[in-house]
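The complex is shown incomplete by one protein chain, all other protein chains being positioned as in the whole.
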Amino acid sequence: MKNYVVARTEDVPVGGSIRVEVNGRAYGIFNVDGTFHALLDRCPHQGAALTRGACIATIESDTPGEYRFGTSRTLIMCPWHGWEFDIETGQSWFDAARTRALSVDVNVEHGEDLAAWLHESQQTGARLPGPYIAEVHEVHREDDYIVLVLPR
Amino acid sequence: MTTVALDASTPATRQPVTLIDVDSHNIPGPSSLLPYLEPQWLEYLQHYGVRSRHEADIQPVLRPLACRADSVPPSGFPGSDPRFSQAQLLDEYGIDISVLNNILGQINFPGGNQPVPFSAGLQRANNDWAMYEWFTSDPRWRSSICVTFEEPDLAVQEIVRCTDMSDRFVSILVSTRTQKPFGNPKYEPLFEVASQLGLPITFHPGGTAMNNSTGSGMPSYYFENHSTYPLGTLTAIASLIFEGVLDRWPGLRFVAIEAGWSWAAPFAWRLNAAADTEVVEASRLQRKPSEYFADHFWFTTQPIEEPEDPAWFVEAYDQFAGLGLAENIMYSSDYPHWDFDSPRTAIPKALPDTARQALFCDNAARFYGFGAAGTDRR
Partner (left out) sequence: MSVSAPGLTEIRAPGGWAGPVIDVDVHVHVPSIQTLFPYMQQGWRDFIVERAVGTPPSFATVYPQNAGNVVRPEWRPENGGLAASSLELVREQALDAWAVERAILNCYWGIDSVRHPDLAATIARAVNDWLIDEWLDRDDRLRASLVVPAHTFADAVAEIERVGSHPGFVQVMMPVRAMQTYGRRNWWPVYDAIVAHDLVMGMTWGGTSEGPPTPSGWPSYYAEEWAGEQGVFMSQLTSMVAEGVFQRYPTFRLAVLDIGFNWVPSLMWRLNKEWKGLRRTIPWVNEAPSQIFRDHIRFTTAPLDAAPPSESARFLRWLGEEMVMFASDYPHAYPGDYRRFLDALPESARPKIMADNARAFYRL
């Protein structure tokens, strides 16, 4: 697995998302109440960019007229046909077992740790790939960073 | 009004045509039509607004204007900016020709609850907006003609005016829901002008004709409204057949947009059953009902059928084609509406290449007379 530094945590607003690209593929980074999740930014239905949709709360009901509103924006609604996906797992609401958006592991790393590794790799002249690949960002010690964990 | 030769609108070179989209939408924003309204109707609009009923007002749609969330141009109004639509639809997917259907034109329309000449003025403005801002913007746009179809004589005037202006007006836009079923004698002036000009008539949902969308009153939810779009077309087909319209005007052609197509074969057989038993009514007809379909009714792909088992899609297509309708299905995007179908992903890959070629290009090229598949004469 490879770790890609893709954004600062403060780039992703609570209840929102950003789109990043790694190796030609786009991913959505989502912030659900301060916890970060990542999905391939492609709806499994017809390929729309999920990050162009809205993060929304659940609405559940067992009988007409009853509404149970969730309080956290834990779902992403596809900007096209409105399919709802759980941001954490990628599972669709209507068919959790078989229809899902692709969920990707994501970690948060402190800038200090990343900077230390980068400094060391520069000192030793070690070539990437190292444990972290910072594609776009100059790493600042005082920031926190979102790291995507990808197969390659 | 003098006609304007839109030299800028014709392609400089003959491009091969490979992908045709027969349904996209230009949607006027709040100020789009103002330059095209006569002063008296501008004043009327400012005082009274448009009061013809539209269901989006009473059955909340999925999103503003029922559009894709990512289709909002800088102006803030999806479908209102030709350059934005050009980039997001035509350029993005390599669409060679797209036919605009301005359905706001049948919503702020001749259904009633506002003066007829006001509705006619709005429709003229809709068509002028297409003419002067969409056709000039990109050679790939075509458009249907917005008319007050419930006042057929007025509609004929507008159809003639538009076709005199430009050959890029390629069909007549009618709501799937009309005040009377569309084969009714009331609409004969439209059959006549469509036949004379060789223009197809497009059925598109959206207008209400101030009727309820069901036989038992208005539904509560947009889900009901949207799911039952086929009903208006189904009603129109039964009417056009049994009123004998297709015998009297054998050149008439209709395209049913957003109605689906997997109901067409069973409905054709049901119409046959009706004709079998109701000899007193059906003996006037020259053909069996199912025999009218291939020559007169075209269907569009969006919203694409999604059977429970994907294998049934090809079965359903084969059943449809078995009625002689392989040339009667055409790709449509419905851009920028939320139920948009991407040409890259919506049509199942299991459909054979010959069917895909027909559906994505050849059938529409033939239907609209866009020239032999591979070139655009216009």
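Order of writing sets the chain letters: A and B. Residues in each chain are counted from 1.
Keep this in mind: contacts are C-beta pairs under 8 Å (C-beta built on N, C-alpha and C of every residue); 3 or more make two chains touch, one makes a residue touch a chain.
Source: prediction; values computed, not measured.
Engineer: Write down which of B:Gly49, B:Pro74 or B:Gly215 is the residue touching the left-out chain.
Structural biologist: Final answer for the missing-chain contact: B:Gly215.
Engineer: Using the touch definition up top, pick the residue from B:Ala238, B:Met330 or B:Ile347 that touches the left-out chain.
Structural biologist: Checking the options B:Ala238, B:Met330 or B:Ile347, the one contacting the hidden chain is B:Ala238.
Engineer: Have a look at B:Phe182, B:Phe254, B:Phe297 or B:Tyr317 and name the one touching the chain we're not showing.
Structural biologist: The single option touching the absent chain is B:Phe182.
Engineer: For chain A, which residues touch the unseen chain?
Structural biologist: Contact residues on chain A toward the absent chain are 56, 59-67, 77-78, 81-84, 92-95.
Engineer: In the full complex, which residues of chain B touch the absent chain?
Structural biologist: 60, 62, 176-184, 209, 211-224, 226-228, 230-232, 234-236, 238-239, 241-243, 260, 262-263, 265-267, 269-282, 303, 305-308, 312, 315-316, 319, 338-339
Everything below uses one rule, namely that only the chains that are shown with their structure count from here on.
Engineer: Using mean CA coordinates as chain centres, what's the gap between chain A and chain B in Å?
Structural biologist: The mean C-alpha positions of chain A and chain B differ by 40 Å.
Engineer: In the complex formed with chain A, which residues of chain B make contact?
Structural biologist: Counting only chain B, the residues touching chain A are 62-63, 68-70, 338-342, 344-346.
Engineer: Considering the complex alone, what residue numbers of chain A touch chain B?
Structural biologist: Interface residues on chain A, with respect to chain B: 45-49, 52-54, 77, 79-82.
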